[in-house]
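Yeah, one chain of the complex is gone here, protein chain that is, but the others are all in their spots.
Which chain is which? They are A, B, C, D and E, in the order written, and residues in each are numbered from 1.
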Amino acid sequence: MTALHVLTLSLVVIGAALAVWFRDLLASVIALAGASLLLSLEFYLLQAPDVAIAEAGIGAALTAAIYILAIRKTRPKEEE
Amino acid sequence: MKRWLFLAALLVVAGYLISGGVWLHPFGEPARSEMDRFFIENAQKEVAANNVVTSIVFDYRGYDTLGEATVLFAAVVGVALLLRKVKG
Amino acid sequence: MIAELGFLVAAAVLVGYAFVSMARLAAGPTTADRAVALDTINTLVVATMVLLGAAFGQVVLVDVAIVYALLSFIATLYIARYMEGGLK
Amino acid sequence: MSVIVRTISRVVAPVALAFGAYVIMHGHLTPGGGFQGGAVVASVVALLVVAFGAERWKKWIKVLLPLEDTAALAFVILAFLGVGATFFRNVLAGSGGLFGAPVPQPGPNPGALNTAGTLPLMNWAVGFKVLAGLGAVVLLLALFGREDG
Amino acid sequence: MKAFLYLLLAVGALFNGLGALALLRFPDVYTRIHGATKCTTFGSIFSIVAVVIYGLVKGGGEGGTLAIHALLALFFLLITNPTGSHALARGAHRAGVRPVGAVVDKLEERK
Partner (left out) sequence: MGNMPFVVSMILVGLGFLALITRRNLIKLAIGISVIEMGVNLFLVSLGYVKGGIAPIYTYAPPGFKEMVFPTPQALTLTAIVIGLATTALMLAFAVVIYRHRGTLDAGKIRELRG
């Protein structure tokens, strides 16, 4: 149990750090989607299936969808 | 100079946040539990729902959900006003 | 028939593989590499969730895995459509 | 997108709609409820947008935006049902009518669908609200900036 | 019975590991898609079938529900995962990513 918690939480932190660190906005959104996915697994481990389903439905599809639509309508690179 | 000041402020804020996390009460042993125990024991009798979370969302703390519905409505109206093309 | 410990260990191993995928997500030279890594993490997490539902002995938790299996490819489709040059 | 993606979308979209309805309907028994089921169904809207293009679903905005208002109104009316005692009073629970059956036995049980009073109705109202709102958001973002608007 | 379940779990973990290894070691996008998607989907079949058999052996309403829901998850995984990989490979080819070390590109020649 403890090992699972530690692994999942480290993965969440790595994903969020990558989402903040990437300059390419699309890569940043992909890392954010990965972090949201693993955060949902952490909610699952914390025995919160309601929250996990909400995070799954929203983080898996809708967040990535609206971010990518917004990036498509604007500029893909973050200007320096 | 400015960069060093920024780094120092960053370190201070990070140390503050992380020490707050470390010295909170231990994980897995919540401090106050009367309200939640009441909900867990009485949800089946009073609301007749097996899922305690749903009974809280829609019954015990329904005002929260009402506020959430208002915020969602406002956000959707804002998006529609911003992005909808005005005809004529 | 105590297979719950086996399920738990298998789930931990699968989460460990997600580290490798995360390394590819960090390193991948093109966007497509990162999207492949995200897809792999999706599959691993779905398998992990099903295994943990059996390991905890709670049937209702498996619904989360169904939602993920059903919806996780939509993000991949959006990334692919973006790379094709669609969605204008 | 390609033929394969369109074919699979034709298979997956009804199944996901049915699963979203299951999540909303069993909100008082299994994990789920209005928010989660609405998010699942709104993801179906996102899938249809990416697979078939956004123009095809342009007139759905005229349906989705009023649907959100109607669902919000239904939720508030359901909340007003119990105004004799308190706001958000669950008047239907245990009354014996529709959704009024008491829990089979207290403690762990397989559950019965017609329990929990106004909770399933509120689940449906909030589910329609969330699916209409988030689906309209995705459609509006996808349609913005096209020449034919 | 228990040994059989453990065997299934071990095979599933092995194939998932091969998929992750392919993701790390292969040279370009297309081989990574090939290795990662195929191996993880195949390994997940074994892992989830172990849960299904566990539920069926356990029996009762609880075990039956567990088996049915796990089978549903497996079914959706089997439908959606190859679709995503197909769209991704197509998108990568349209975006101009070329295979490493490829001598001939038949998809390019057809145009």
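In this text, a contact is a pair of C-beta atoms (placed from the backbone, for glycine too) under 8 Å apart; a residue touches a chain by one contact, two chains touch by 3 or more.
Note that the structure is predicted; figures quoted are calculated from it, not measured.
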Chains on display which the left-out chain touches in the complete complex: A, B, C, D, E
Contact set of chain B toward the excluded chain (per top definition): 10, 13-14, 17-18, 20-22, 24, 26-30, 33, 35-36, 39-40, 44, 50-53, 56-57, 61, 64-65, 68, 71-72, 75-76, 78-79, 82-83
On chain A, residues whose C-beta touches the chain left out of the figure: 2, 5-6, 9, 12-13, 16-17, 19-20, 25, 28-29, 32, 35-36, 39, 42-43, 46-51, 54-55, 58, 62-63, 66-67, 69-71, 73-75, 78-79
Touching residues on chain D - with respect to the absent chain: 29-31, 33, 35-36, 38-39, 103, 107-111, 130, 133-134, 137, 140-141, 144-145
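The rule is short, and it goes like this: only the chains that are shown with their structure count from here on.
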Any chain in contact with chain C as well as chain D: A, E
Chain at maximum distance from chain E, centres defined as averaged CA atoms: B
Which of A-D and B-D has more C-beta pairs touching across its chains: B-D
Inter-chain centre distance, chain A versus chain E - centres from mean C-alpha coordinates, in Å: 21
Separation of chain D from chain E, taking each centre as the mean of its C-alpha atoms, in whole Å: 31
Where chain E touches two or more other chains at once, by residue number: 76, 80, 83, 87, 90
In chain D, residues with contacts to at least two other chains: 1, 5, 12, 15, 23, 30-33, 35-36, 40, 43, 46-47, 50, 137, 141-142, 144
Residues of chain C that touch chain E when the two form their complex: 1-3, 6-7, 9-10, 13-14, 17-18, 20-21, 23-24, 30-33, 35-37, 39-40, 43-44, 46-47, 49-51, 53-54, 59, 62-63, 65-66, 69-70, 72-73, 76-77, 79-85
Residues of chain A defined as touching chain C within the complex: 1, 3-4, 7-8, 11, 14-15, 18, 24, 26-27, 30-31, 33-34, 37-38, 40-41, 44-45, 47, 49, 52-53, 56-57, 60-61, 64-65, 68-69, 71-72
Residue ranges of chain D touching chain B (in the complex, touch as defined): 27-31, 33, 35, 61, 65, 68-69, 72, 75-76, 79, 87-88, 90, 93-94, 101-103, 106-107, 109, 111, 115-119, 122-123, 126, 129-130, 133, 136-137, 140-141, 143-144, 149
